[in-house]
Structures are given as C-alpha cells and as structure tokens.
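And then chain A:
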Amino acid sequence: MIGIYLIAAFSIALSLFLSRKKAITFILLGIFMILQGALTVHAYLNIHSTELSYFTYDSLAVLLLLTLTIIAIPAIFHSHIYLQDQPAPMQSRAVYYAAFVLLVTAISAGYLANHIAVIWIFTEITTLSASALIYHHRNKLALEGTWKYVFICAISITFVFIGILFLSLSLQNAGSDELSFKNLLANSAQLNPFWLRLAFLFIFTGFTAKLGLVPMFTAGVDAKDKAPAPAGALLSSVLMNLGFVGIFRFYIVIANTPLHHWANLVIGIAAFLSVFVATVYMVKVKNLKRMMAYSSIEHMGLVMLGVAAGGIGYYAAILHIILHAFVKTSMFFQFTQLYRVYQSKNIYNIGNYYKYNTSGAMVLLLAFISATAMPPSGLFVSEFLIFRSLFEAHQIILLLAVLLLLTMIIWAFGKNVFKILFIPPVGFDESKVPVISPWESASQFALLALAVFLGLNPPTELVELIKESVMLLPK
Partner candidate 1 sequence: MLSLFLILIAATFFTGIIIRVKSVASGRKGPGIFQPLKDVARLFKKGVVYSETTSFVFQVAPTIYFSSVVMAMLVVPFGQSKGIISFNGDFIFFAYVLALGKFFSIISAMDTGSSFEGMGASREALYSMFAEPAFFILMGSLALLTGYTSFQEMFAALHIGSYISYALAILGTFVLMMVAMIENSRMPIDDPKTHLELTMVHEVMILDNSGFDLGLILTAGYLKFALYGALVVNLFIGVFQYKYSIPMFFIIQIVLASGVGLIESFMARFRMSHNAQFIFVLTSVSLLIFFGVLLILGRFV
Partner candidate 2 sequence: MNLIKIFLAIPVLVIILAPFLKVKGNGRIVFLAVVLNALLSGYFALQALSGQLLEFNFAGSLATGMVNLRIDALSGWFILIINFIFITGGFYGLFYMKSYEEQKNNLRLHGVAFLLIHTALLSLCAIQNSIIFLVVWEIMALSAFLAVTFEHEKMATIKAGLNYLIQSHFSILFLMIGFIWVAFKTGSYDFNAITAYSTANPGGIALVLFVVFFIGYSIKAGFVPFHTWLPYAHPAAPSHISGIMSGVMIKIGIFGILRMITLIKVDYYTVGLIILTFSVISGLYGVMLAIMQHNLKKLLAYHSIENIGIIGMGIGIGCIGLGNGNYMLASLGFAGGLLHTWNHALFKSLLFFTAGNVYQATHTLHIEHLGGLIKKMPQTAFLFLIAAIAISGIPPFNGFISEFIIYSGFYNWMQGSMLGPLMAIVFSVLALVLIGGLALLCFTKAFGIVFLGQARHHFHHEVKEVSTFQLLPLYLIAFFIVFIGVFPQFFLNALSKPVQLFTGIPSQPVIPFQEQIGGILLPVTVGTWIFIGIVAVTYFVRKLAMRNRKVAIGSTWGCAYIAPNQKQQYTAGSFVRSYSKLFKLFLSSSKSEEEVQGIFPSGGTYETHIYDHLEKYLIDNPIAAYKSLLGRFSFLQNGRLQFYILYGIVFIVSVICVPLFYDQIVLFIEFIKQI
C-alpha cells in the first residue's frame, strides 16, 4: 500500500505541478485526498504490519497519520479559498498545490518510517516542499523567510545525518549494523554510550528545527509567518509532529539505555528554554501569525517537558501534540478569514473582529481558550497530566516556573486576542469589509470541538493507541 501511495502521490504532485487547468487540479486533489484517506484506513486496519521493510504502521504512526489526514482535508479546502481570494498566477498556484501534496506525502511517509535514515530522507523532502510553499508570495520577505528556513533546515538536517553516523558508530559493538529502530532497541544494551550520547545530541539538535524547539526554532517562526496561512497550519502542526516522531522514536531507544537520565536532562533543558523563549516573544510580538508560531513553540516545549518528566508525561505528551495540531490548524485557518477582513497581520490594524465576522470571532475566542489550555479545552487535560508528571518527577520548582511563564503567555495572548476581538482599530474603514459566510468556519469549529472531545472524553481506541506507542518506554 505504502509503495502505491508514494508512487501515486509523487505522480499526482508532478501532474499538479504541470497542470494549468482548474478542473484537473481539483480532480487530482480529490484523488489525493482519497488516497490519503485510503492509506490512513489501511494503516489503521493492519496496524503493526511492516511494508517495504522500511515502513511500519505502529500505533504512534497511525495516530499521527490520522491527525494529518483529518487536518489535510480542511487544509486543502482553505487553500482553495485562499488561492481564490489571492489573484495568483496559475503557475504559482500549481506549484503551491504540488508542494502541498508533496509535503503531506513526505510527512505521512516520515511518520511511518521505521528506519532513522528513512525518516531523515523524508524530513529533508519536507524541507524542500515547504520551501516552495513559503515562497508562494514571491516577494522580498517571503524570499528571506524561505532562505532562512531552507538554510537552517539544511544545516540541522546535516546535524541529524552526523548523528546518524555516530549512531552507526555506536552500533559497532553490537552484531548487526542495521539502523532500524527495532534493531536499535534490540541491541540497546550493546550500544556504545559515548557515540550514543553524541548521536542523540546531534539528532535532537537537528530535529529541533522541525519540532520548533530551542536551539533551532528560529527559522520555523519566519516560515510560518511567511507561508500562506493554510500551509502555515501544516507547518506549525503536523510538520512539527514529524520532528517529534524523529526525536521520540530515537528517545525510545535511548530511554532503554543507561543514558536515559542524561537524555531527559537535555530534553528538559531545551524544553524549558523553549517555553521561556516563547513567553519572551508572546509578550513582545505584535504580528498575530508570528504569535501563533511562538505559541506552537511553547506547546512543543510543554510536550517535551512531558517526555522528559516521564511516567504519565509520555501519555500526556502524545495526547497534547495531537490536540495541539487540531487547535493550531483551526487557528491558522481562521487567520485566513481575518486577513481577508483587515489585509494586515499587525495587531494595531486589527480590531473589533467580533463585529465584522462574528462566527470567525467565536472561532478565534475558542481557539484562544484552547491554545492557552484553559478548561474546557482538551489541551487542559493533557497539560494537567504534564504538570502532574512534573509533580510526580518531583520537579516542583520547574513546575512553578513553567506555570508562571504560562500565565504570562495567557496574559499576553489574551491582551492581543481581546484587542482583536473587541477594540475598534484606528483608521479602519468598514466600507469594504467582505462578508464571510459562517460555513467557512465550520471546519474550524469542528477541529476545535474534536480537540475538546478527545481531551475530555477520549475514546478507548485513542487511549489504547497512545498507551501502545509509549509501551516500549521504561516505566
């Protein structure tokens, strides 16, 4: 299946790139959606089975694949609206769709890959496709953003590669030198700690560029800022999840070695710093999109804190990353509508949104509540569990510090969001405010509702899947 999927998807991407006809584009997109759905269903049905020896439908992969598919469909829908609204040349439109499909494909494949080098390959592909998406507008700033993103990702992907090399060095004591996670896990006892240490360090640092964690978070922000919002949605949700997969799969390996504690330390430090940096800029920035990007960084920090804390934190981390994906995408989708009203990202020029587009404003409000993990949003549950894991790891000081930072984030985020919602902007003429049908927001409401539902009333399957995916970790 995966083979068919890859070939089909790549060919679809290619033909999208070539096609200049709307109709064909839509048909192709439709086919792709079906394909994506088919892959997801297939993956869910024969879970734990391996295909092409490099792809395994394990529970983590299935979970994230589901998330991706659920997000991808509205993403395409919103991209369509977006491109309708923005008079872009047919060619750039074609590039956009092609890159979009490529990105989704690469991410899915990356989730499924069971070999660290394969993950590496697809991560690299995501960089390339993402760069096309970021450069969609083809202006100076877009170019700058793209350049930074590509460059940082290139460097960090090289780090990952170096890490992989070290990893294979560390494997040499063990019998086999195959770099699949299964094999690594099997031989975790024989891994040479020195090289393993280096390997983890480099791989972690490399993947932070995708995950949006300190130290390599920087370029991601610019990318999410410059990319068209529907693409930005993918960048700041499912693509980050890919980075998470990269780190998490390797973390499972290292967690079964004596280096577990050290790895926790490194992750913990990076995670806390990320939350801190996110706070710094949440307070500072006035560009709504960048603000959303930073909030993603904050959430990734929390996720990794959960991982570092261990215990129930693993469960919480995975739950959190899924819910966050839903919330953040709906927020980015909403941004497209907001931008149509104000033609500006800057909070100074935005305001009184509640008056101009009530349904959209409600989305923004709910998304804010969810993104700051206030109850009743689903993220509250996962954050609650993360805090609990920190508490159980006896990291009270850390917990308190994080809570302080989060409170600051709520204040800053809230200040701006409520400004957007209610305070009338200066010098804004209401005459040419477009009417936006509430139905556009439907998918966003749906995503938010999904986040709440999964958080507060998780179905048994979900819980089982998450439990399975953290099963291999030491208690």
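In picking the candidates, the idea was that all candidates are chains of the complex that A comes from, given by their letters.
In the analysis below, a residue touches a chain if its C-beta (ideal position, glycine included) is under 8 Å from a C-beta of that chain, and two chains touch if they have at least 3 such contacts; residues count from 1.
Since the model is a prediction, treat every value here as computed from it, not as a measurement.
**Student:** Tell me which of 1 or 2 touches chain A in this complex.
**Tutor:** So the candidate in touch with chain A would be 2.
**Student:** Considering the complex alone, what residue numbers of chain A touch candidate 2?
**Tutor:** Its residues touching candidate 2 are 147-148, 151-152, 155-156, 159, 198, 201-202, 205, 214-216, 218-219, 221, 266, 270, 276-277, 279-281, 283-284, 352, 354-355, 358, 369, 374-376, 380-381, 384, 387-388, 391-392, 399, 403-404, 407-408, 410-411, 414-415, 418-419, 421-424, 455-458, 460, 463.
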